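A single protein chain has been omitted from the complex, and every remaining protein chain is retained in its original position.
Right after this comes chain A.
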Amino acid sequence: MTDTVSLYDQFQALHAERNSGREGWLKDIREAAFNTFTELGFPTIKREDWKYTNVLPFLKEEFQVEQLHSVAFPATISDESIAGLDAHIIVLQNGRLTNAPKIKGVKIATINDAVDLGGAEEYLAKSIPVEKHPFAALNTALFEDGIVIEIEKNVQVDKPLHIIHTYNSLEAAFVQPRILVISHKHSHADIIETTKVLSNYTLFSNSVTEVYVKENAQLNHYVLQSEPATSRFVSFRQATQEKDSLYNNYTFTMPGAALVRNNLIAALKGTNVETHMFGLYLASDNQLIDNHTSVEHQQPNCFSNELYKGVLKDTSKAIFSGRIHVFQDAQKTNAFQQNNNLLLSDKATVDSKPQLEIYADDVKCSHGSTAGSFNKESLFYLQSRGIGEATARNMLVAAFAFDVTSKVKIPALRAHIEHLIEHNLTENYD
């Protein structure tokens, strides 16, 4: 821990400063979260859920941890939108909302404004298990601001909401973005998150996204991660679902960021809930991509399906940990999980770990995980028709990814992702 002591000291100073003179519910939450973080510390590989991912080396740097909102940003980011995508664009600069488009049936506000108006109290940090997630505790204690998106009751949002996270700094920076999404009853929305890192300095992002999907609401949540190698991304996302709701999470991680650790939790707190988790990660160079997911079946008659696929090049490393937790009351649960990995290099490694904890007896559960290299027969078949080896390999990678990419329901986004896959793999294989 000695190496992260000064970073901890910075956080503690920040915490003291933030909370001095403030009163109210948020202060209490932050106080408790900071105490939790102090107790837990940054996670080491001694923790079961961080066994394969040593985050400490990524924290040994002099980070700027505050005043990031005052960093200047270039005037336009319009070129960061996805070609052909018709969406409401919401830009965040180092986690702060800069423009809030007016959208019928959708309320968008900064968290600080929402807190002042009392709107966020019912939701903010209300259901996330910070005691198990040191980074989420840290974010909860210290996030500077963030956004709240509320999809109002019965509203079908006309276009996807495209959140563009932009980051800039004049030195290494530690940012803590915070997003709260509430899909009210019977609403229907698509959210797309993409990221653009502008500076060449190290960026450590510790984000928390809380999602509430209320009764009979539907939310498609797309997360596209394609950051430069100078960045490290630790994310915590939790969807809390009420009865008859549908939450689909799609997480695409492209080659880039030296470290990606995604924690994704779906808490199924009502009956007849449906949840899908689709993931595709392409790892290259020395990248470490770690997806920890958890589906908590708390009530009967719910359905969850998870499909994560990975393509690994070079000396990259991937970790998949998928937990399915079926509570005693959750009879008639259907829960499926699959993780498949395609290793394009014999120096790439993957650790795939399903974790089933089933306490109900009338359930259908299955899981499977595979890791393998190219099917030689398929490769030969394509080559025997005149297709060059590199092209043939790209076709097979795209085919491998197809099960996931084909689930993307927004054509422009799907085309964009397919293009990224092709672009990222049209290089030499070893």
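The rule is short, and it goes like this: contacts are C-beta pairs under 8 Å (C-beta built on N, C-alpha and C of every residue); 3 or more make two chains touch, one makes a residue touch a chain; residues count from 1.
Keep this in mind: contacts and distances are computed from a predicted model.
S.K.: Which of the following is the UniProt-recorded protein name of the chain this complex doesn't show: "Branched-chain amino acid ABC transporter permease", "succinate dehydrogenase", "Fe-S cluster assembly ATPase SufC" or "(2Fe-2S)-binding protein"?
M.R.: The missing chain's protein name, per its UniProt entry, is "Fe-S cluster assembly ATPase SufC".
S.K.: Could you tell which one of A:Q156, A:N286 or A:T391 touches the chain left off the display?
M.R.: Residue touching the chain left out of view: A:T391.
S.K.: For the chain left off this view, which of A:W25, A:Y359 or A:Y381 is in contact with it?
M.R.: Touching the chain that is not displayed is residue A:Y381.
S.K.: Over the whole complex, note the residues of chain A touching the chain we left out.
M.R.: Residues 375-378, 380-389, 391-392, 395-396, 398-403 of chain A touch the chain that is not shown.
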